[in-house]
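Only one protein chain is missing from this complex, and each of the others stays in its spot.
The chains carry the letters A, B, C and D, assigned in the order they are written, with residues numbered from 1 in each.
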Amino acid sequence: MATMRPPRLGPWRTKKAPGSMPGTLSIDPSMPKPVIRVIAYGPDALVEKPVESLDELPGLLAEHPVCWVNVDGLGDAEVLTGLGQIFGLHRLALEDVATLHQRAKAEPYGQQLFIVTRMVFLNERLETEQVSLFLGERFVLTFQERPGDCFEPVRQRLRKGQGRIRQAGPDYLAYALLDAAIDQNFPVLEAMGERLEALENRVMDRPDPSSVSAIYEARRDLLALRRAVWPQREMLSALLREENPLFAPETRLYLRDCYDHISQIIDMVETDRELAGGLLDVYLSSVSNRMNEVMKVLTIIATIFIPLGFIAGLYGMNFDTASPWNLPELGWRYGYPAVLTAMAALAGGMLYYFRRKGWLGGKR
Amino acid sequence: MATMRPPRLGPWRTKKAPGSMPGTLSIDPSMPKPVIRVIAYGPDALVEKPVESLDELPGLLAEHPVCWVNVDGLGDAEVLTGLGQIFGLHRLALEDVATLHQRAKAEPYGQQLFIVTRMVFLNERLETEQVSLFLGERFVLTFQERPGDCFEPVRQRLRKGQGRIRQAGPDYLAYALLDAAIDQNFPVLEAMGERLEALENRVMDRPDPSSVSAIYEARRDLLALRRAVWPQREMLSALLREENPLFAPETRLYLRDCYDHISQIIDMVETDRELAGGLLDVYLSSVSNRMNEVMKVLTIIATIFIPLGFIAGLYGMNFDTASPWNLPELGWRYGYPAVLTAMAALAGGMLYYFRRKGWLGGKR
Amino acid sequence: MATMRPPRLGPWRTKKAPGSMPGTLSIDPSMPKPVIRVIAYGPDALVEKPVESLDELPGLLAEHPVCWVNVDGLGDAEVLTGLGQIFGLHRLALEDVATLHQRAKAEPYGQQLFIVTRMVFLNERLETEQVSLFLGERFVLTFQERPGDCFEPVRQRLRKGQGRIRQAGPDYLAYALLDAAIDQNFPVLEAMGERLEALENRVMDRPDPSSVSAIYEARRDLLALRRAVWPQREMLSALLREENPLFAPETRLYLRDCYDHISQIIDMVETDRELAGGLLDVYLSSVSNRMNEVMKVLTIIATIFIPLGFIAGLYGMNFDTASPWNLPELGWRYGYPAVLTAMAALAGGMLYYFRRKGWLGGKR
Amino acid sequence: MATMRPPRLGPWRTKKAPGSMPGTLSIDPSMPKPVIRVIAYGPDALVEKPVESLDELPGLLAEHPVCWVNVDGLGDAEVLTGLGQIFGLHRLALEDVATLHQRAKAEPYGQQLFIVTRMVFLNERLETEQVSLFLGERFVLTFQERPGDCFEPVRQRLRKGQGRIRQAGPDYLAYALLDAAIDQNFPVLEAMGERLEALENRVMDRPDPSSVSAIYEARRDLLALRRAVWPQREMLSALLREENPLFAPETRLYLRDCYDHISQIIDMVETDRELAGGLLDVYLSSVSNRMNEVMKVLTIIATIFIPLGFIAGLYGMNFDTASPWNLPELGWRYGYPAVLTAMAALAGGMLYYFRRKGWLGGKR
Partner (left out) sequence: MATMRPPRLGPWRTKKAPGSMPGTLSIDPSMPKPVIRVIAYGPDALVEKPVESLDELPGLLAEHPVCWVNVDGLGDAEVLTGLGQIFGLHRLALEDVATLHQRAKAEPYGQQLFIVTRMVFLNERLETEQVSLFLGERFVLTFQERPGDCFEPVRQRLRKGQGRIRQAGPDYLAYALLDAAIDQNFPVLEAMGERLEALENRVMDRPDPSSVSAIYEARRDLLALRRAVWPQREMLSALLREENPLFAPETRLYLRDCYDHISQIIDMVETDRELAGGLLDVYLSSVSNRMNEVMKVLTIIATIFIPLGFIAGLYGMNFDTASPWNLPELGWRYGYPAVLTAMAALAGGMLYYFRRKGWLGGKR
């Protein structure tokens, strides 16, 4: 996985300085050291073994119809250069392998095809891992940032010889790996959908300030996801459009299926983005509704009691005895009950007015 | 119908794990078991019957110029595989049949054309159901998620021999089914329009917090509808663009008509989406207008009575007797009436000021 | 005119059920009965007459180089079918004639060209009326929803033989009719512009809640207008792109002119839409400005009088006589004036502070 | 200049009724009368003179390699028709000359090229003036709405024979005029940029309600500018794309330069539009910040003095003497100072709480 930090900032971690030689391998020493495993197979036989020394590879390549060499970890420039020499990789492609955060792409280099794609993982935040794939006439060479991937089912199919994968060439293996990486998006999107739904309920039922950052983070993850998947569609569309001799016509049908999947994923990402975009509006309405409720209570209490308080204040004035014109009610027998009644009547009148205006009650 | 839940989350219900073999039929056991009905016909004869055993099909296919085999329910992988063998379906296509929530598309597989489209239903929420259609030289094979569809009028036309449908080939039948599925959108859009209009009135007349979620739900349904119909246009456009020998030139005219309909539907969906998007603004304005009204009452009551209360408080101070400078009005004969008059004058002055400022009255 | 209701909901009034036979004429019985008028002309002669029976038409068609048959009202399926037989209209086209709320389009059917466009009217709300036009080698056949159109100036030019219209063929007449329908948008847009300007002034000067619905209605009308005109541009663009033998090269120059006009109209609609979209923001700012003004008065009154009231309350406490520490000011000769002065000073100080903060005064 | 009113409403001033004859010259009688000036030149000679009678023109056209006829004012249909006959202008083009508020465009009419473009001026509001240009093999004919233009530097270059303008043909002159009209946008945009910057400072420092209309006006002017320049790019792109024999290959390099300029202008307009769009948000935040400041003062005063006032009210209750339980503090020697101290402590406590909550002080 690329980073524990959200991929939004597209951390451009290569140490390669602008203007340095193209094809420079700038290795981040903190990256895991490469671990190489090979699965060499044909319809009849399959050999799976870790590779201790690069010298073992030419023999395996010669012996078996198809060789899948998988490299986990990019932390050793020498190993990468060595592989480059054995497989005849273009140094620009090799530089791209070592430079993380590439866009997905498919580029022909002479007889080989160089494909970059991304696997996504949804832990607490969305994370992506770059997968580089070289497709040659007799081999598939894959580079991953670190151990752990979504290719185990493909390995199982190879080991058990399920379906046509052992009969087919390296193009079919390349397809199977791309397909596995793309389909990895579906459970991620499902989890994302559940997260959005939970957010939506929370925002509608009990909006609190932390919802804003939750929404913002969801939007950020969706942006990152979108940035990961759009180039994958371009990549597949280029593979389908250009008549590449490495892909057999039958395999092209399978690539078309991949293209459908990625289109569907993009549809889902865009839909989720629209929904996430709308959530902030819902949050703001929800907050403003609660605010209004609070304000209405203030208004009602204040508008009722401020006038009543004024009346009480009137009768608290010290005009008592100097003149008969002064607050005669103070001398009445039923003055006080009369004032209380008047106050109650005033309060009741205002409440009635408010209710008629619709400012009270369950409805609004 | 796909789900009782809104289709927004694009529930990816396939149990197929990422990386598993392409062409794997991953059947959700909770899906209804397949029920097969066949309508085999030519200009002169029509046979309509349920199919108990798949062995009946080859005979029917040989006997009649056109066979429409309809499968309701996808809950049995064996039946699907059996049909795949009888009709020579590509396993990728068959996998798509079993995988719900495909985008609409049209894909040639050798001599056959594989079409996926969606029917929409508007119950309380918008629901969509996937329809998969195989068009061969002598047959149309349709798969639906569960019983109940919008194809009954087509069946009636077949039974009664209305129009040219009995004379024409399977391409015309395929068109008729696509057309029925597309036209199904019109009543849904009409209902959606009415829903929007009701929402609009409600939002303008008596906005309450639940309006927000109603607006959000309408937007969600429109998003889902949009996601369902846009790929249908692409699908029809591909059918029209590519010279497919399965479609007779005359039938292409009919497909063009379908294309017009779906374009019109997309126009309507986009218009409704814009309107729904504007509703939240209207709601917020409406709520803020009501809030302002409430606030204005508070302001007016408070600004009038707080100063009056202060004056009453002044005369409640216990300065009475110590000095002639202390509140001499208390000793006047008409002190109290004078104070009351002053208070009334002050209140009247403020009311006049507010009215002139336009803060009172019916207008605003 | 289509409906008295706004066209936003795109009332899909056809009674044709989804899945029914294509080419079905589903006539709304409440629509006006067809009234047919023909203008048959050549360079030398012009006959204009109402058509009582369809049998008159073949004679007129044979006699004159160009025949313009205009049908007002679609309320009789028999008349439409009869016209279809005389002019050899494709039944899909005929179905489109009877189905209101079509998008503008131009479709070749064999030797004929079928064009759908819309006339717009701005009464209280925007209304649109569908015009269907068939262009053949010797005739133009137009269908309108109901009597009343914008073609009278074309009829005058025909009658008076102004310009080249009498010399030219039916393609030029078709152009002239399209041009009249398109130019009809200009006065509508002018009125719309005036309406927006009035709204703008109202929103800035005296925003009231009803402005919101007025803005919303303007946006709805502009959406409807946009939905009417965009397909017209596509239609004209298709006419210009495809080399249609029915249009003489000279007439194509005129169509290009139409295309310019519709582009200009679309520019204007989009500009108006942006302006209308901005109006709600202006309204909300305007309302919030007024609200702020009200709130500031409340704040100032309250912040001045609440502390003063507290001071008055202090001297109203009944601590008078028990102890020399109790409110000694009550016993001073100038205690009351001193307290009044202190209050005035406090109020003055606060006013000064508010003025310095910019919360008072004409500026803000 | 077109109008003193903003061009937003696209005042469609033509009196030509919808449906009237194409090529109708509908002259607004209030437009200035045409004033014609000709500059006829070749490498060796240059004649510049006003044209009193149209009869002078054929001679000048025959004598000199290039003739630039400029017409200021469109208020006389006869003059326009006369020019149309001399230069063989198509009547549709002539109608466009007389119809103001055309979109920029370039249209071939036989051997001639008809170009419409716009000059912009920024007085108090943005104003645009339509310039129509006919390019023939030996002439350039320009029409402007009224006297006053940005072509003076081109005239100077012609008079002084600077550069290659006198050696080159009319295509180069047409380019020079287009270039002058396009470059006119740069100072307008610079002024617009300064206006936006001033607005921005005003909105951040002292937002007042009139800012809203200033922002709205800026957006309107930018919309108008955008509507003027986008079609100019289309026009230039069409000129560059279509191989027009009127433009020498060398001149096409210059047109490409124009295209770069207009692209740059569009970039600037779009950037300014985004900035102007953001200003309203900034204004609203600014206003809401001020409002918050005001509200906080109210809150603090009210929350401090309302409880204090309540305490004072307590001791103003007339419970004095009836029972020892009644307000015993009233009888204490230090009762009053104790109450005052308690009040001060309460006020201080609340102030401390507010400060800790961050509701006071310079920071926020």
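The working rule: a contact is a pair of C-beta atoms (placed from the backbone, for glycine too) under 8 Å apart; a residue touches a chain by one contact, two chains touch by 3 or more.
All figures in this text were calculated on a predicted structure; none of them were measured in a lab.
*Asks:* Write out, one label after another, the shown chains that touch the chain missing from the document.
*Replies:* Hidden chain contacts in the full assembly come out as A, D.
*Asks:* Given the contact definition stated above, which residue among D:Arg206, D:Arg256, D:Arg333 or D:Arg355 touches the chain not shown here?
*Replies:* D:Arg256
*Asks:* For the chain not shown, which residue from D:Met31, D:Leu46, D:Ile86 or D:Ile165 touches it across the whole complex?
*Replies:* Touching the chain that is not displayed is residue D:Ile165.
*Asks:* Per the definition of touch given earlier, which of D:Glu48, D:Glu137 or D:Asp267 contacts the omitted chain?
*Replies:* Looking across D:Glu48, D:Glu137 or D:Asp267, the contact with the absent chain belongs to D:Asp267.
*Asks:* Please output the residues of chain A touching the missing chain, sorted low to high.
*Replies:* Touching the missing chain: residues 8-12, 14, 16-23, 90, 92, 96, 101-103, 105, 107, 109, 206-209, 212-213, 216, 219-220, 223-224, 227, 231, 280, 283-284, 287-288, 290-291, 293-295, 297-298, 301-302, 305-306, 308-309, 312-313, 315-318, 320, 327, 330-337, 339.
*Asks:* Which residues does chain D use to touch the chain missing from this display?
*Replies:* Missing-chain contacts on chain D: residues 150-154, 157, 162-163, 165, 176, 179-184, 186-187, 189-190, 193-194, 196-197, 200, 204, 253-254, 256-257, 260, 263-264, 267-268, 271, 274-275, 278, 281-282, 284-286, 288-289, 292, 295-296, 298-299, 302-303, 306-307, 309-310, 313-314, 316-319, 322-323, 325-327, 357-359, 363-364.
By definition in this document, only the chains that are shown with their structure count from here on.
*Asks:* What is the set of chains touching both chain A and chain D?
*Replies:* none
*Asks:* Do the two copies chain B and chain C share over half of their interface residue numbers, or under half; same or different?
*Replies:* At the contact between chain B and chain C, which are copies of one sequence, the residues are largely different (under half shared).
*Asks:* Quick check: how many Å separate the C-alpha centres of chain B and chain C?
*Replies:* 25
*Asks:* Could you state the distance in Å from the CA-based centre of chain A to that of chain C?
*Replies:* 40
*Asks:* Give me the residues of chain B that touch two or more other chains.
*Replies:* 284, 288, 295, 298, 302, 306, 309, 313, 316-318, 327
*Asks:* When you draw the chains as points and link the ones that touch, which shape shows up: line, ring, star, complete, or other?
*Replies:* Shape of the chain contacts: a line, open at both ends.
*Asks:* According to the definition of touch, which chains form touching pairs?
*Replies:* A-B, B-C, C-D
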